[in-house]
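Sharing a structure with you now.
What follows is subunit A.
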Amino acid sequence: MSMTPYRLPVIPSIKKETYLSIYSKGLRLDKRDLITPRRVSIETGVIEKAEGSALVRLGNTQVMAGVKVDVGSPFRDTPDQGVLTVHAEFVPLASPIFEPGPPDENAVELARVIDRSLREVGVIDLKSLAIRPGDKVWIVWIDIYVLDHDGNLFDASMLATMAALYDTRLPDYEEYETGEIELIRDRRTDGLKINHTVVTVTTAKIGDFIIVDPNFDEESIADTRLVVAVDEAKRIVGAQKTGDHGLTREELSRAIDVSMKAAEVYFNALEEAIGRRVR
Partner candidate 1 sequence: MAKAVEGLRLITEEGLRHDGRRPDELRPVRMEVGVLENSDGSALVEFGKTKVMAAVYGPREPIQKYMVLPDRAVLRVRYHMAPFSTSDRKSPAPSRREIELSKVIREALEPVVLSEQFPRTTIDVFIEVLQADGGTRTAGVTAASLALADAGIPMRALVGGVAVGKIEGVLVVDVDEVEDGVGEADLPVAAAPDIGLITLFQLNGVLTREELDRALEMALGAIRRIVDMEKETLKSKYQVAGEGEE
Partner candidate 2 sequence: MQGKDRVIVVPGEILPKDTVGSEQYLIEADSGKMPVVVGLLDMRGDKPSFIPLKGTYIPKRGDIVIGLIVSQGVMNWFVDIKSPYNAVLNVSDFLGRPFNPMTDDMSKMLQIGDYIKAKVEAFDRSRSPVLSVQEEGLGRIVEGKVIDVDPTRIPRIVGKKKSMLSMLIEETGCDIYPAVNGRVHVKCDNPDMEAIVILAIKRIEREAHTVGLTERIKRFIEEEKSIRGV
């Protein structure tokens, strides 16, 4: 069951006026323009025990992503493919609005939007994850951990996911005559076969303005948000409207246009972090 959020902090009405008046000058409170994301920093290999990991800072938002791999059975309808699972936790240390407990609808939505953005375009070559097709395949778990919530968890989580996937090295394993496979986790081998690189860009509609990369306050006053997933060839590989209001056709179009442009900033940050060009 989904409910109108009833536990959100109260936003002083004067705050929205302040934001709208500064937007009308083409600026944000932190001197950015409306269509540029906050400063991005991406660090990879932050958790040694994970097969891949990354910590992303987007302004004051911090998201960590860890990749763990296991050997398991493939799904019946895709016997020659590995398994990819995305899970997100909004842990209570990250924000006063997060409560302990199973993922709420926001965490589920975020994980599923990221999952689709990876899956639909085929970011990871799942066939390359078959060890013995029909029998043993790699199971790749992507766990997204929000550590500090200052808005725009989608973009930060997608960057962390992508960087952690690039950082991933599969463990070595031994294959017994019985068919069993034992992992040797401290011996790492190849990376994942990554075919595409995807970033998401979140825009918020606030009054008549469309802004990129809203912070927490901006999300609180936003009418609604749009998340657009873009790949290295500038194709749109996913999208989701999230929030309690609607968008006009024109606003939607404008939001997609600025998203395509802002994606460049994220791609630059990602390329710098992984040390190579993907476009």
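As a convention for this text, a contact is a pair of C-beta atoms (placed from the backbone, for glycine too) under 8 Å apart; a residue touches a chain by one contact, two chains touch by 3 or more; residues count from 1.
A quick word on the picks: all candidates are chains of the complex that A comes from, given by their letters.
It should be emphasised that the depicted structure is a prediction, and the values quoted were computed from it without experimental measurement.
S.K.: Out of the numbered options 1 or 2, which touches subunit A in the complex?
M.R.: Selected candidate: 1.
S.K.: Please name which positions on subunit A make contact with candidate 1 in the complex.
M.R.: By the definition above, subunit A touches candidate 1 via 1-4, 6, 77, 105-106, 108-109, 111-112, 116, 120-121, 224, 226, 229, 231, 234-249, 252-253, 256, 260.
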